[in-house]
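Read through the structure below, which is laid out as structure tokens, and then see the notes.
Only a single protein chain was left out; the remaining protein chains are all shown in position.
Naming follows writing order (A, B and C), and every chain is counted from residue 1.
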Amino acid sequence: MSRNVLEKLMHQLCVDRTVKQRFKEDLEGLLARYALTEDERDMLRRFDVAAMQKHGVNPMLTLGFWSENAPDRHPAAYMKALRGADSGGEVFSAALKH
Amino acid sequence: MSRNVLEKLMHQLCVDRTVKQRFKEDLEGLLARYALTEDERDMLRRFDVAAMQKHGVNPMLTLGFWSENAPDRHPAAYMKALRGADSGGEVFSAALKH
Amino acid sequence: MGKIVGGFLVPHDPVMFVVPQAPAEDIRQRMWGAFEECAARLARLEASSVVIIGADHYFNFGTGCLPQYLIGTGDVDGPLDVLPGLKRQPIPASEALAGFIAEHGHANGFDWAVARAFTVDHAVAIPDRLIVDPVRRQGQSIGTIPVYLAAGVDPYIRMQRAIELGGAIRAAVEAAPADERVVVIGSGGISHWVGTAEMGRVNEDFDREIMGYACRGELSAMAALSDDYILEHGGNGAMEIRQWACAMGAMPGARGEVIDYAAVREWVTGLGFVQLFA
Partner (left out) sequence: MGKIVGGFLVPHDPVMFVVPQAPAEDIRQRMWGAFEECAARLARLEASSVVIIGADHYFNFGTGCLPQYLIGTGDVDGPLDVLPGLKRQPIPASEALAGFIAEHGHANGFDWAVARAFTVDHAVAIPDRLIVDPVRRQGQSIGTIPVYLAAGVDPYIRMQRAIELGGAIRAAVEAAPADERVVVIGSGGISHWVGTAEMGRVNEDFDREIMGYACRGELSAMAALSDDYILEHGGNGAMEIRQWACAMGAMPGARGEVIDYAAVREWVTGLGFVQLFA
């Protein structure tokens, strides 16, 4: 399975209010409507943006998906999720804490 | 004002469930969100597909708009609205009455 | 080094699905039978991929992005506009060749818009379901490559450019690393008026003219058809002969044969079925 269907859903999760709503309220129902692998579903459930990028998903899309849908939408949280706990992204995170 | 914004809204009224819903429930609120002329708003309110086509709107779109949103969605009703009461569209209407 | 091994020019009339019983019995049987005949002939061509050339009906693409032509290089399903007897389902794709055609085009002046996950409308789904799926059920593995031309919504692709695009598809197939056997399907009604006051009109003379060009491989005659002429004699739906022109452009010099034709007012379209021989 390629990254394409995953990117399709993630793009909708950036721009389509109805899909965003459904992501919050009925995640499994939403996921069932897309031809995703179990691995891909899991990336979405766990907001695993690092795994998504390893899978080939466009980084602009992982960022957009995070900013629109994650429980903690702050870019610093995104960077932490992406880089792991030993994150070295102080400069950028610091900037965005203003 | 060109046909373009009208076509934009009409396309959404063909493919976007949320917009279709809003068209039914809050027509004026929906219309207010688009840079349409009063004439164009009126074409939508009155399902005036003939006027839309005179205005340059793509006929596939007037048909799609009608089929998805008109009170009587039957193609025969569309043909009547398009041609006026003295419609000569017997063959086509007959076919679609099956 | 792939090869184009054959072609078909066929309609994709959704009204056949909406009111299958509308025309007289013999017409109905002939038209559905013509699709079956195409499937039987496709089976004999032993294709590995089919390129189905359709056109959007102001459904897939909105005012925010109207491509002149597009190719689906990733996951494919459809149709978007579900019909009675035509449910949405995954469509087996031919991703490697489709991606190569896009890339080859980008390197050679054909700037394909690309769909990486694409829900086709009935323009591609009908030929796929009626012509390709029966061959798949016989055990042949065939991937579908959806191509869309701007024939329903302006700005329309020029006839000449549609023909050149067919040539670009051919060049890409022949340059492709895999030994694919490719069949091109130009999917479009001949005369039909869609959503206009003349809807239901069919013009057999126009239809015979176009089928004649197809059978005699007259690319230049196709290119010479002006939009005004097409709109007057074939209707706004006949702008879809661009898909025929594109398929013909992929098989320059090919002769064709009419499998069947009928002017079916009940289905609002002149339904022509042509095979092109490589």
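Simple rule for what comes next: contacts are C-beta pairs under 8 Å (C-beta built on N, C-alpha and C of every residue); 3 or more make two chains touch, one makes a residue touch a chain.
Bear in mind the structure is a predicted one, so any value in this text is a computation, not a measurement.
Every shown chain touched by the omitted chain in the complete complex is listed here: A, B, C. Among the residues C:Phe110, C:Phe206, C:Trp244 or C:Trp267, only C:Phe110 touches the chain that is left out of the figure.
For subunit C, the list of residues touching the undisplayed chain reads 60-61, 63-70, 74, 102-103, 106-107, 109-119, 155, 157-158, 161. On the side of subunit B, touch with the chain left out of the figure occurs at residues 2, 4-5, 7-8, 35.
Listed for subunit A, the residues touching the missing chain in the whole complex are 4, 7-8, 11-12, 14-15, 50, 53, 58-64, 78-79, 82-83, 89, 91-96, 98.
Definition applied: only the chains that are shown with their structure count from here on.
A count of C-beta contacts for the chain pairs B-C and A-C puts B-C on top. Averaging Cα coordinates per chain places subunit A and subunit B 38 Å apart. Inter-chain centre distance (subunit B to subunit C, centres taken as mean C-alpha positions): 28 Å.
Subunit A and subunit C have CA centres that are 38 Å apart.
Across the assembly, subunit C contributes no residue in contact with two or more other chains.
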